[in-house]
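Only one structure is covered here, and it is reproduced in the block below.
Here the complex is missing a single protein chain, while all its other protein chains stay put.
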Amino acid sequence: MTTEHTRIRSLDDPHIFVDTPATIYDAVPPYPPTTEREAEFYSLQDGEMLINLGPQHPSTHGVLRVVLKIDGERVVDLDPVLGYLHRGVEKICENGDWHHAISNCDPLEYIASMFSEAIPVLVAEKLLDLEVPRRADYIRVLAWELNRISSHALFIGWLALDLGGLTPILYGFIERDEIVEMLAALTGQKLLFNYLRIGGVNGDLNHEFLSRLGDWMGRAGQRIEMQQKLINENEIFVRRTRNLGTVDRETALRMCLTGPPLRATGIPYDVRRAHPYSVYPELDFEIPTRTEGDSWARYMLHIDEIKQSLHIIDQVLHQIPDGPIMAKLPRLLRVPPGRAWIAFESPRGQYGAYGISDGSDQPFRLRIHDPSYFNLQTVGLVTPGHLIADTMAIMSSLDPIMGGIDK
Amino acid sequence: MEVNETTVVMETAEAGADVAVAPASSVVSPIIVPSTGWSAADPAAYNGGRPPTITHLAQLELEPKGDNGRWGALDVIPTKADYLLDYLRANSLWPLLSGLACCAMEMMSAATSVNDMDRFNMFPFRASPRQADVLIVAGTLTTKMAGPLIRLWEQMPEPKWCVAMGDCTCSGGRYKRSYATVEGIDRVMPVDVYIPGCPPRPEGLIYGMLKLQQLIVGRRGQWADRRVGPTVPAGV
Amino acid sequence: MGRPPGRPHRPRGRLTEAPPDQSRSRPTDTALKRRLEARLGDQLAGPVRARHDTTEIVVGPGNLAAVMRALREDPAFRFELLADLSGVDTGTVLQVVYHLWSPLTPDWLRVIADGLPREDPRVPSITFLWKGAEWGEREAYDMFGIIFEGNRDLRRIYMPPDFKGFPLRKDFLLPDDAARSPGMGVRYMEQPVAPAETRRQPVLRTSPGTGSLVAGAGHQELVAGETAAPALSQGEPGP
Partner (left out) sequence: MHAEGRGVTVITRPWQRLTLLGKILVPLLIVFVAVNIALIGLWASGLLPWLIQATLDVLGANVGIIRFLAAATVILLITVPIAFLIIFFEMKIIAFVNLRVGPNRIGPWGTLSSVVHGLKVLAKEDFTPTGADVPVFTLAPVVVYLAAVMTLLVVPFAPGLYGFDMEIGLLYFFAVGGLGVIGLMMAGWSSFNKYSLLGGLRAAAGIISYELPLILAVVGIVLLTGSLNLTTIVESQSGSVLDWYIVRQPLGALIFFIAATAEGGRTPFDLTEADSEIVAGFATEYSGMRFGFFFFAEYVNVFILSAMTTVLFLGGWNAPFDIDPVLEFFNIATPVQAVLDPGALDMGLLWVIALGAPIVIGILGLMVWMLKSDWSIVRSLIVGFLLFNLLLSGLFIGWLAINLDWVIGLFWFLAKAIGLCAFFVLMRGTLPRVRIDQLMGFAWKWLVPAALLNIFVTAGAIIVIKSLEGSL
């Protein structure tokens, strides 16, 4: 798909023009291969052809680009090309102070940004050895679990959308919009709520949020059940997700999978239990696991987690104590030197952050570990041998979010 | 292959080492390089300051202003049908199904049940740029994505419109100072409607699209007057 | 995210590794520390530290592969999950930092491969243990220029493949530090235009801060040196 025959703009650089149309039509990069893997991938056997998905494609969520090497309809090999949304967040965080880092990490996970904005907060608190007021902790857990539900609702819809169903994504969006509006009433911002603060949260629970929450809890998950009615007993959906992209325990560990893809293989690894943080030790919930490890298991796991999150929200609303929501901190925050590693469970898996401070008001290094970045590379492992249509099903069942992957 | 790789990285490492000793003189008087990206308010800005290679849009630019090919058959039947066509176009805007980053969520949310863009015939989202009318650039535009985005824009048939959604696309937003982002998409492509906000609410997007409808209806006949390329004045 | 006026610029020094003050830290698993010292004490480059819920060992790049294999496959440790792989630039040397999780201990284990020279930083790849580390290593290579020997696919993953310089190194200055950046105000899309035949030369695509755009005698030489470098032939478009 191009408008020029002789000179075509390179995919990577708008200044570069590649002179042979074949290079663009075959999605071959306009430079000689630099690694073994690249040379092996971009050399075609007989009957194979390369097809270029993205960076703008309906079913690569965001600007992921995947080069498929196909033989007929069957995928022989594939090569994901990232970086189309690389915004250099880590570098920017080093150049702003710790408070700036909150708003810079916010858009990473733009479906569940309540999690990504917790990165600098938790790191700084760990470096400061800071005790967060318990009410603030409870409010955080409340916001996190609400956001987890909205993210999972979107996941279900997207999986169905990539399988060709039009409707479930809209039901998921209804649920998501309700929750996000609810959180907007709490935080004041719709999608990227800058709510968490070092030492607490930005504002206390207000009446509008609580009334919306109570209204929603009454029929919580109703539309998600509508989605399931559309999907669960649907023969086509089940046949298209069963035994698709199956990962076993050993492979999952070797591929550094976390979150639902790991739990779908039967390993009950959830940071909320493996390394309890915040007030999760005081709450009662289970870690749902499955053993099949295929797309269907991942989908069902998300539904179970939605139920667990509803359970957690119920407990939080009953146990939340009174008290302050911010710890006493100096205005110009100088974090003592040291290294800290924190991890917490985001909807897509273990969100980690590794912070180094040199005693100034700015982080010396803030490493952001995004789970879907490590989950996504499993696609290259499990997809070959499936059909083109299955590539979408596997990718969306791993639930990649390009904002977090590309940072 | 291993050796080859080594040499490459040695090169780059040396480059980095050279930069490590930045001359202290630059602290006193930093030298600002004049950028062609700013001043160009002409088709040249399409590929960074060079006259464009022939695309159908560049060819439109070569045309004498006033009458260009957007009326199709009505070129030979000059009537008041411009009013009708503008009305049709304003009321059937097919957006391109492309989202870059966070704002894409709000764009989808604007198309879904709660606030329904379909009421204004801004549906369906076309997956192929050949059939799209308006390109909603939703999200941060990185330098790596700029090329594909420009190609998407060139693949869309005239008449077409571009809506810059979100602060990142309007001005660079919170990632303005990153090493990998474009400070506003109007450096690389024409923009009709700017929708600020980080992210703008779906209602904001719908309001912007309604403004675009007014723009389309109001701009009948003067199509060729649209400036192609950056609309940012120099020195901003 | 500009800095408020009147606020002094942060002195960007080298990282000084202060010893963790044990008064405020709460080491959780001391047995792990003893086991580590007993099992691979000879391969460690420094003392085993413990703070919060994290135990930290430092190894040289030579011992890294053996240490990681032992940590993963020794039934006494069983660090099965590679939680994170990250590069660090301390301003003097580069480091690669691994975080591991084991079902046998409540602690995180942090393994620091220390002392990589800036000019030619090399560590063995651990993709033979965790295949999932491949992209992590690609990212570390892209951001820091660390070469992981044994990684089959060590390409740039974020930046364009013809990008020069490594963004997360401390000597890569953002235009944000306007007072100190030689490439101040230079943005990728704004770089001056050259004739089409020289367009593939990496000089024109050097990132802000690499100084190749600054009109100065020293930098002119740098430009000349770079254009003469053999690696540039890789930038040419395919035939």
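Read from first to last, the chains carry the letters A, B and C; within each, the first residue is number 1.
The working rule: contacts are C-beta pairs under 8 Å (C-beta built on N, C-alpha and C of every residue); 3 or more make two chains touch, one makes a residue touch a chain.
Small disclaimer: the values here were computed from a predicted structure and weren't measured.
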item	value
Partners of the unshown chain among those that are drawn	A, B
Which residue of B:126, B:177 or B:201 touches the chain not shown here	B:126
Touch criterion as defined above, residue of A:33, A:133 or A:165 at the omitted chain	A:165
Positions on chain A contacted by the hidden chain, ascending	1-5, 21, 25, 49, 51, 57-59, 73, 160-167, 170-171, 174, 230-231, 234, 236-237, 239-240, 387-390, 392
Absent chain, residues of chain B that touch it	54-56, 59, 62-63, 68-77, 85, 88-89, 91-92, 97, 112-113, 116, 118-121, 123, 126-128, 130-131, 133, 157-159
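Here is the rule we use: only the chains that are shown with their structure count from here on.
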item	value
Chain closest to the middle [Cα centroid of all protein chains]	A
Centre-to-centre distance between chain C and chain B (centres being mean Cα positions), rounded to whole Å	34
Inter-chain centre distance, chain A versus chain C - centres from mean C-alpha coordinates, in Å	23
Multi-chain contact residues (two or more partners), chain B	5, 8, 48, 143-144, 146, 174, 177-180, 188
Residues of chain A whose C-beta touches two or more other chains	10, 12-17, 34-36, 83, 86, 88, 91-92, 95, 103-104
Complex interface listing, chain B residues touching chain C	2, 5-20, 22-23, 25-27, 30-38, 48-50, 143-144, 146, 174, 176-180, 182-183, 187-188
Residue ranges of chain A in contact with chain B within the complex	1-4, 6-7, 9-17, 34-36, 39, 55-58, 62-63, 83-89, 91-92, 95, 103-104, 107, 110-111, 113, 169-171, 173-174, 176-177, 190-192, 402-403
Chain A-facing residues of chain B, complex	1, 4-5, 8, 47-48, 53-56, 96-102, 104-106, 108-109, 112-114, 127, 129, 139-140, 142-152, 154-155, 174-175, 177-181, 188, 198-199, 201
